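Sharing a structure here in structure tokens format.
The complex appears here without one of its protein chains, the remainder shown in place.
Chain lettering (A and B) follows the sequence in which the chains are written, and residue indices restart at 1 in each chain.
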Amino acid sequence: MEASAPTHPRIEPEPPEWQPRNLRVGVRLLAGAEAFFFVSFVFAYFYLRSLDLNRSWKIGHVSPPIGYGIGIVVALVVSAALLWLASRRPQTALPLSAGALALALAAIVLQCIQYTTLGFGPGNGAFASVFIGWTATYTLFALFCAYWIETQVASLWRLGREGVQRPVREGVPTYDVPLARAGLEACSFFWIYYAVLGFIAFVILYVVT
Amino acid sequence: MKEVNHFRRFLLWYLATTIPLTLIVVLVLAPGMPPGNGTVQASAVVADNTVFLGVASVIFMAVLVYFVYSLIAFRERNPSVVTEGPAIRGHPQIQLWWIVVTMGIVLFLTAYGTIRLLEGGSGGGQGPNPIAVPSPPAGTKPLQVQVIAQQWQFTYRYPAYGGVETPSIEIPTNTLVEFHVTSLDVIHSFWAYQLNVKADANPGVDNIAYAQTKGPLFFNVRCSELCGLWHGYMFNSGRVVPRAQFASWIALQQRQFGAARRSLPPYTRQYFPTPLRRG
Partner (left out) sequence: MSAIAVTARPQTPLWRRLLGFNVLTGIVLAVGGYILGHFIGDHIHGSNLNYYSAQAGQNDIAIFLGYLLGVVGFLVGLGFANYPLRRMLGHPPTLAEKESEAHGTLRYFSLSTDHKVVAMQYLVGIGFFFFVGGLNAMLIRTELLQPNTHVFGANQYLTLVGMHGTMMMGMMTSSILGPFANWLLPLMLGTRRMAFPRVEALTFWLLMAAGVVLITTVFWGGFQTGWTGYQPLGGQGTAGFDAYIGFFILVGISMCFLGFNLLATAITMRGPGMTWSRLPIFIWGVLTTAILMLLASPMLAAALMMAAMDRTVQTTFFDPGYGGSSYLWQNLFWVFGHPEVYIVALPGFGIVLELLPVFTRKPLWGYRIAVAGMLGVAFLSWFVWQHHLFMSGINADLRPFYMLSTELISIPTGFIFLAAMGTLWRGRIRFTIPMWFCIAWAFNFLIGGISGVFLSDVPSDVLTHGSFFSMAHFHYTIMGGLVFTFFAAIYYWVPRMTGFKFNELLSKIHFWSLFIAFNATFGPLFAVGWLGQPRRVVTYPAFLQGLNIWVSISAYVLGLSMLVFLVNVVWSQLFKREPAEANPWHSKSIEFQLPTPVPVHDFDRLPAFDPDPYPYGEPVQVPAYAGGGGPAIASGGGEA
């Protein structure tokens, strides 16, 4: 936002609780959309498995290395837990959310390393396709989540450095603490939810097979 | 101004227009509807369409006459002045009756459709495990014909005749024909128009449809699912012929294509040709 002129005297501001509530509502709507995205992969998994066309559910020896799987899912769950704690404890929010970010990035990196050591390719039957498609799109969205967590970490860091009462400068809006807190809560809600989706993916892709 | 009973007027208009129209539709128009009476399935769809056209004209006219009547009777006669209408916000009884009537129509249509579907599959593709299997005419056995669709032609295999694969199709009269439709590449759809058979051909899937032939008949076959560049040219035709003629035809096919048959894969319900895409 550029130079903000003084508010017009006639114009009544909107209720301050609207935007925090928007964040809470919006993040739940996004969670719904996300669920429908991954339902497609769950459907593909069970559908192709039940059809087993040309006996090609798995061609050759297809079993993803479970060590990486456990590593990824542990990183995700711990990261989500840290972010949840961060949203609950404003005093230690910065180190907690920074830890959550580091673990989220670690999960993404682990997934990328796993791709190089899979032992099978995407063409090795339907399971291989679902595995790679599901984990790849999951990782892609995890990257967006990591960006989101990063904005929270950066906000907390800048807030801690400059404080709420920093001097008002031209063109730089001040912190709105309830809004910032709602933002962190929304982010942690979504990240916890996303970690649960990751856990479901882990169970289906590594355990059920 | 004298109070007019609008509802009675609407009802008179409705009955005066709908009764003749529905009679014309059901008695004159519908029996001549495509796809004719070549097979039991074709006759069935003509009968179904007669019922639906009758129901459709009754419903269509109800709404249409209502709209025409309202627009004429309730038009603003002096548009230069804005006059407010009566503030009616609903009528629980009418709403209830509307729900009851539409629900009744819907349940009737569904029940009718389901019964007709289960009677004999109605010519549609039923997948590998059909539930609606028509019984063959007394003293005959069903004839299996496999329809193999590929870009961009149909070929046919007759498992009862050594799995011979023919480029054209003939089937005997007064026979229950069991079509096994499958594809070698993309999704096609086998539409034998005068037989009233339509079944999608999916790769790796055995899709079964039935047609019970009556007398001799010429029929067109078209692909009715977009299958690529020459989809528009993917058609051929076939004949329903008397049994003796069919026997000589299939014998000719066996002589003609017997040699080619040896290089074909053995007859199965579905085929998985080596895909082109991977080297």
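FYI, a residue touches a chain if its C-beta (ideal position, glycine included) is under 8 Å from a C-beta of that chain, and two chains touch if they have at least 3 such contacts.
Note that the structure is predicted; figures quoted are calculated from it, not measured.
Among B:Thr22, B:Thr166 or B:Asn202, only B:Asn202 touches the chain left out of the display.
Between the chain not shown and the residues B:Pro34, B:Pro167, B:Pro242 or B:Gly258, the one that touches is B:Pro34.
In the full complex, chain B touches the hidden chain at residues 6, 33-35, 41, 44-45, 48-49, 52, 55-56, 59-60, 63-64, 66-67, 70-71, 74-76, 79, 82-91, 94-95, 98-99, 102-103, 106, 109-110, 112-114, 116-118, 122-131, 181, 185-187, 189, 191, 193, 196-200, 202-208, 220, 222-233, 272-279. Remark: the residues of chain A touching the chain excluded from display are 1-8, 10-16, 18-19, 21-22, 25-26, 29-30, 32-34, 36-41, 43-44, 47-48, 51-54, 56-59, 121-123, 125-130, 132-133, 136-137, 147, 150-151, 153-159, 172-176, 179-180, 183.
Here, only the chains that are shown with their structure count from here on.
Chain A and chain B have Cα centroids lying 48 Å from one another. Here chain B touches chain A in the complex through residues 204, 272, 278, going by the rule given at the top. Listing the residues of chain A that touch chain B in their complex gives 53-54, 123.
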